[in-house]
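Only a single protein chain was left out; the remaining protein chains are all shown in position.
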Amino acid sequence: MPGHILLGGEGPLALVRLSHPGRLNAMSRAMWRELRDVFEKIQSGAPWRCVVVQGEGGNFCAGGDISEYPDFRFNEAHLRDFHENDVWGALAAMLACDVPVLACIEGACMGAGLEIASCCDIRIAAESATFGAPIAKLGFPMAPREAQLVVRAAGEATAREMLLEAAVLPASEMKSRGFLNRVAPDADVRAQAWAAAQRVAALSPQAARLNKQTLRALAPQPGARDAHGREGGPAIGGAYHYADSAEHREGIAAFLDKRKPVFQGTDK
Amino acid sequence: MPGHILLGGEGPLALVRLSHPGRLNAMSRAMWRELRDVFEKIQSGAPWRCVVVQGEGGNFCAGGDISEYPDFRFNEAHLRDFHENDVWGALAAMLACDVPVLACIEGACMGAGLEIASCCDIRIAAESATFGAPIAKLGFPMAPREAQLVVRAAGEATAREMLLEAAVLPASEMKSRGFLNRVAPDADVRAQAWAAAQRVAALSPQAARLNKQTLRALAPQPGARDAHGREGGPAIGGAYHYADSAEHREGIAAFLDKRKPVFQGTDK
Partner (left out) sequence: MPGHILLGGEGPLALVRLSHPGRLNAMSRAMWRELRDVFEKIQSGAPWRCVVVQGEGGNFCAGGDISEYPDFRFNEAHLRDFHENDVWGALAAMLACDVPVLACIEGACMGAGLEIASCCDIRIAAESATFGAPIAKLGFPMAPREAQLVVRAAGEATAREMLLEAAVLPASEMKSRGFLNRVAPDADVRAQAWAAAQRVAALSPQAARLNKQTLRALAPQPGARDAHGREGGPAIGGAYHYADSAEHREGIAAFLDKRKPVFQGTDK
């Protein structure tokens, strides 16, 4: 089962479901490409008034699909292509969506899941949801564009704690840190998210579109140019030189072998 | 009664009162111009050491004076003049004030009120105060400079929730989101704000002025240039093209007719 991104809907509400059974909806490369396609379809197609993003089977998304990583992560060009085209292609399509996007978060919201949630306008989570980006256990850093996204949504202190300590935080904590707009009882979170989507859909779509365009202009993403023609965001330059490093290989190998990684600290 | 901005004071403390009886201090165009005059007077005149801004009659400010909107909002040039000159003229004068400004917030703090509060250095609110910017009900977006201001003071997640879902949030929530410095019992909020103003006034006015100038340079407003001569903030460009749109007309008409607006979503 490679996993899929499913687009459904009801009246003016679109429902985007992350679905990778047995893998807590971990994002495969194919799913990243489908996520981009789905948001490009929403942006250009039917007159949706609100999009709800949620995961199948009680989890939002536990991260990337690590079983695929040995196929491409240890080659710098392939790694760059994965992050800059597959991952960023999908996240940029979400950010470019003029329709309000609401995240309904249950269970694990880690790594790729945290990034997808960071692209949503409003985030509502179940009490038992958990959040993090413990990729330092896998021996690799967050890509620059993705780190910028998480810093903006979760704050720099939380981003540092997740990236440097591999901290995993509960919904209550993510609410107090400003990442979540609301926390709901587990049994109620889907109903609350759907009710919020209906409130969004009853408002002026033009106002929503123009507000989203203004807020996007206020926080330019890398590769975009700001109102004064200046490019924003972090440099990508040498961001993927680490592809063939010992720690990167060790982190991913240890995960796949279900053992604790040992990092020698000898990479430069 | 057109509403007025009243300037009083006691010793080194200036008191600015938003006053529009019977309209929860909704800001008319005349009030925006008076607010600018008052802050230009404070900046250039008597050696005030702290300014307290509060509303008359138990509310801070419920928004703009919608009864005036049909007169000018549906013409792009007039709409631009309203936002860029009347509204921004007043908010820019508040931001340019070198004297510390403290908001004492009771009751409704919506739209224009939220923007005025966002220009204050320290915000103290009564427990029962409520906050929002539900203008998507009126079919129009927040102007770019004003949106930037609210994002900086309330955070992007809160700005999106207010603009896209028309969320109205209580003081406790605005405290936890970092917009409010303090929440006080309703009966006590004026006394607490006044005591804080006295503490501010006992400190070095020079330190306050220099600190405010530094903090202003760190967060340049649109139209201002940063330390390196670069203009900051969002583009204004087509921000007011929506003036004559169907949703804009419907939102304001419905409000004035006291009925629920119906947005067709056909505006481009």
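In this document, chain identifiers A and B correspond to the written order of the chains, with residue numbering beginning at 1 in each.
Basically, a residue touches a chain if its C-beta (ideal position, glycine included) is under 8 Å from a C-beta of that chain, and two chains touch if they have at least 3 such contacts.
Keep in mind that what you see is a predicted model, and the values were worked out from it rather than measured.
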Quiz item: Which residue, A:Arg17, A:His78, A:Lys137 or A:Arg216, contacts the hidden chain when the whole complex is considered?
Solution: A:Lys137
Practice problem: Decide which residue listed in B:Trp32, B:Phe179 or B:Phe263 touches the omitted chain of the complex. | Solution: B:Phe179
Quiz item: Given the contact definition stated above, which residue among A:Ala14, A:Leu79 or A:Ala239 touches the chain not shown here?
Solution: A:Ala239
Practice problem: Kindly state which of the options B:Ala62, B:Leu79, B:Ile135 or B:Ala153 is in contact with the chain not pictured. | Solution: B:Ala153
Quiz item: Taking the full complex into account, what residues of chain A touch the chain not shown?
Solution: 135-142, 144, 147-148, 151, 155-161, 163-167, 176-178, 230-231, 233-235, 237, 239, 242, 245, 247-248, 250-251, 261, 263, 265, 267
Self-check item: Residues in chain B touching the chain absent from view
Solution: 12, 47, 49, 100, 121-123, 152-153, 176, 178-179, 181, 196, 199-200, 202-208, 210-212, 214-215, 217-219, 227-228, 230
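Just so it is clear, only the chains that are shown with their structure count from here on.
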Quiz item: Taking each chain's centre as the mean position of its Cα atoms, how many Å separate chain A from chain B?
Solution: 33
